[in-house]
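The complex appears here without one of its protein chains, the remainder shown in place.
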Amino acid sequence: MTTPRSYLGQIQPGWWVLAAFLLVYPWFATNFFTYQIGGYTLILGMIALSLMVLAGYGGMVSLAQITVAGVAAYTLPIFGENSVGVLGLGWPEWVLYPFAILIAAVFSTLVGLISVRTEGIYTIMITLAIAVSFFFFARQNYALFNGFQGFSGVDAPSFWGIYWRDPMPFYYLCLACAAFFFCATVYGARSTFGLTLQAIRDNPRRMGALGYNVTAHRVYAFFLAGLIAGTAGVLLVLFNGRVSPGTIGVDIAIDILVIAVVGGLRHPIGPFLGALAFVLLENFAIDLIDRERFNTVIGMAFLLVVFFSPDGLIGLWQKAAAKMRRRDNHGAKPTVKSTGEETQADLA
Amino acid sequence: MHLKTVLGEISGYAIMLYAPIAGLGGHIANSYRIEVVRSLRQRPLLTALVLLLAVVLLWMIFAVWPEWLVDALGRKKTFVNTLLNGLTLAGLYFLVASGFTLVFGLMRNVNLAHGAMYLLGGYIGYEVAERTGSWILGAAVAFLALAIIGVVLQLVVFRRMQGDDLRQTLVTIGISIVAADLMLAVWSGTTYQFQPPDWLFGATELPIISAIRSSGDAVFLKYPTYRLAVLFIAIVVGVALWLFLNRTKLGMMVRAGVDDRSMLEATGVNVNLVFAMVFAIGAGLAGFAGVIGGTALSIAPGEDVRYLLASLVVVIVGGMGSVTGAAIGALLIGMAEQFGLAYFPTYGVVLTFLIMIGVLAFRPQGLMGQA
Partner (left out) sequence: MFVKPKMLATSVLALSLATTTAWAEDIKMGAIAVLEGAFAVLGEDSMRGVEMALEEFGYSAGGKSIELIKQSSDASPDSAVRGARKLVEQDGVQILVGPLSGSEGIAIKDYSKTQPDVTFVNGSSGAQDTTLREPSENFFRFNTEGAQWMAGLGEYVYNEKGYRSLAVVSEDYSFPYTQVFGFLEPFCRLGGSAPQDARFYVPIGNKDYSSVIAALPDEVDAIYVALGGADAVNFLTQYEQAGGDLPLIGGSITVDQTVLGSKGRTREFVIGTPSAGPISDTWDDPRWQAFVATYKEMFPDGFPSPSLFAHAYYINTKAALLALDEVGGDVSDGGAKMREVLAALEFETPTGMVKLDERRQAIGSIFLTEVVEGPDGNLLNKTIKVTENVNQTLGVPYEKFLEYGAVSRENPACE
C-alpha cells in the first residue's frame, strides 16, 4: 500500500517546478499570453489529451474528439443563452455545464459503441466519417444548430465577484481542469482499468480469452475521454464566446491529431506540449515565415515526428535525457523502455 | 448510335451490381461472398421483394407516368434524371473507392492520402491534356503517374513500417496535408475543368419518354453524354478488376492475401511485389478517377477531402477490402446523394451518413465485409 505521503514523494522535482511555473505564469505574462496562449493551449491540450487516452492506452485513434468537444460547446448556447435568437433555453449555469459535459460523454460513448466493434484500424475511418457527418449536419441544420452561422454571444459566468472570462481567472479555470484531468490520467493509467485497457491494446484476443470484456473496456474509455473532451468543449465555447461549424471542421479534427502525435502519445504531458507548439506557431508563424505555406510546415513537422520520433516531443526528450544519463553513469543501461507503463514512471 | 449500347450497358451494370444480392448471377457471386447469396436463397421472401422492386423500378423508368404518380413524386423527368445521376455518380465513386478498398483489403493500409491522389491525378491529367490536346492521353498519363507515385510510396515509405497499421495511416495523413498545400501552391485555388472529346459533349436522347405533350407527341429524355460515358468506364473498370482478381495469377495472390496475409507470405510469394502492384493499381485508379471526375464535375482545392470521404463512406458501407462491396456501397451512396439533392437538398449530405451509421449499427464489417 502506498500512503498519500509516499505517493507525493515519488513525484520528481521537475514536476514541482513545472507546477510552480504554471501557477505564477499569469503574474508576469501579458493578458494576451495568459488568455490566448495559456488558456487556449490548455484547452487544445485537453482535447488532445482525450485523444491520447484513447490512442495511447487503448490503441484507438479517434478523429471525433473535436466533435465531442463541439457537442458540449453547442449544448451551452442551445440550453443556456445566446445572442442569435435561436433556442437559448436559459438554463442556470450550475446545471448547464455538468449537463453539457455529460451530453458530450454520452455522445462519445455512442461513438465508441459504433466504432470499437470492429478491428482497431477501422476506428480511425469511422470516427473521421462521424466527425464529418456531424460537421455537415450542424452546418445544414438551422432549427437546432443555427446552420452555417452557428451561435454567438455565449457569456462566461460571474460569481464570487469574478468574471471568468477575464484572462487571469480564465487561465486558472483552464489550469485547474487541465491539472485535474492530467492527474486523473496519470493515476487512471495505473489503475486496474488503465492496466487492463493497455493490455487490451497490446493483445485484445488474449484479454478476451482471459475473460475480459474487451468491448466494454473500450467503450468505457470512450466515456472517460468524452468527459475530458466535453469539459474542454465547455471551456472552448467560453473562450471563443461563440461556436459554429468552423469550430468542429475536419481540419480542426486533423489539427487535434497532429497536436497529440507531435506531442507524444506515451504520456499525458505530450498533448499539452504539442498544443503549446501548435498555438505558438499559429500566432507567431506569420512573423517568421510566409503564412501561405503554413500547412506545409505543420504537415512536414507531423511527418518528421511520425518517421523519426514516433513518441513525439516526449520521445525526443527521453532520448536526450537517456543520453545524458548514460554520460553520467558510464555505461549504465538506458532506462527508456518501450512500454507506456514504465515510460510514465520514468517521467514522473 | 449510342442508344442501344448505352442501354445495354446500364442493364449490364445493374445486373452486375444486383446479382450478388438477388442471387441471380451465380458466377460472379460464387467468386465472392457465397454465404451472402446462400442466405438470400434461403430467404425467398426477400429475394422476391428485391425482384419486385426491380420490376417496379423498370416500369417507372419506361412507362408514361399516370397522374397520381406525378402528384405523389413530381415530374417523371426529375425522377429518371436523378436515378441516372445517381448511377453515374456511383460509377465515379466506384472508380475512386475501388482502389482504396483494394489497398486496404490487402495491406491493412488506410490510405488517407487517397483523396490527394485523386486531385493530383486530375491536375496532372489536365496539364497533359492541355499540352497535347488529347483528353485520352491525359487520362492515361494520370493513371501512370499516380501508379508510379503509389509504387514509390509503397517501396520507400510503407514498406519500412509494415505491420504498423496506425503509423502507416498517420503517414498518409501527413502526406495528404502537405500534398494539398503544395498542390495549392502550384495550381492555386482556381477551378479546373477538362474539355472532354467533342463527341462526348452535349446531350444524348434516350428512348425514355419523359412526358406527353398536349399535341400527343412524346418528349424523350435527354441526358448528358459524358455522364453516360462515366458509367460505361466504371463498368469496364469494374469488369477488368473482376477479371484481374479472378482470372490472373497475381489476382489470386491478392485475394489470398486479403484472406490471410501471413499464409500468403508462407507460401513463398514475393509479397512486396504483390503489395507494390496493388498499390500501383489503387493509386493509379485514384489518379484516373481524378480526370474522369474533373471532366464530369471539376477539380479544385477541397475536392481531395470530398473524395476521400466518399471513398471512406463507400467502403465502410460496402465492406472494407471487397470490390463488390465498393460497387454496392457506391451505388447506395450515389443514389442517396442525388435523390437527397433533388428532393430535399438541404439534408442530402446527411442522408449519406445516416446510411453509413445504419450499416455500422447492424453490420459493423459492412455489407460485403468479412465478419
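Going in written order, the chains are labelled A and B, and every chain counts its residues from 1.
Simple rule for what comes next: a residue touches a chain if its C-beta (ideal position, glycine included) is under 8 Å from a C-beta of that chain, and two chains touch if they have at least 3 such contacts.
From a predicted model like this one, the values you see are computed outputs, not experimental measurements.
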Option touching the unshown chain, where A:Phe99, A:Phe136 or A:Phe302 are the choices: A:Phe136
Per the touch definition above, residue among A:Trp164, A:Phe193, A:Tyr212 or A:Phe294 touching the missing chain: A:Phe294
Chain A residues that touch the omitted chain in the full complex: 12-15, 17-18, 21, 25, 28-33, 35-37, 40, 83, 136, 139-140, 142, 147-150, 152-153, 240-242, 244, 246-247, 249, 251, 269, 276, 280, 282-284, 286, 291-292, 294-295, 317, 321, 347
Residues belonging to chain B that touch the chain removed from view: 74, 77-78, 81-82, 85-86, 89, 126, 184, 188-195, 201-203, 222-224, 226-227, 296-298, 300-303, 306, 337-339, 341-343, 345-346, 348-349
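Definition applied: only the chains that are shown with their structure count from here on.
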Chain A-touching residues of chain B, taken from the complex the two chains share: 108, 110, 112, 165-167, 169-171, 173-175, 177-178, 180-182, 185, 305, 309, 312-313, 315-316, 320, 346-347, 349-350, 352-353, 356-357, 360-361, 364-365
Chain B-touching residues of chain A, taken from the complex the two chains share: 55, 59, 61, 114-115, 117-118, 120-122, 124-126, 128-130, 132-133, 136-137, 140, 250, 254, 257-258, 261, 292-296, 298-300, 302-303, 306-307, 310
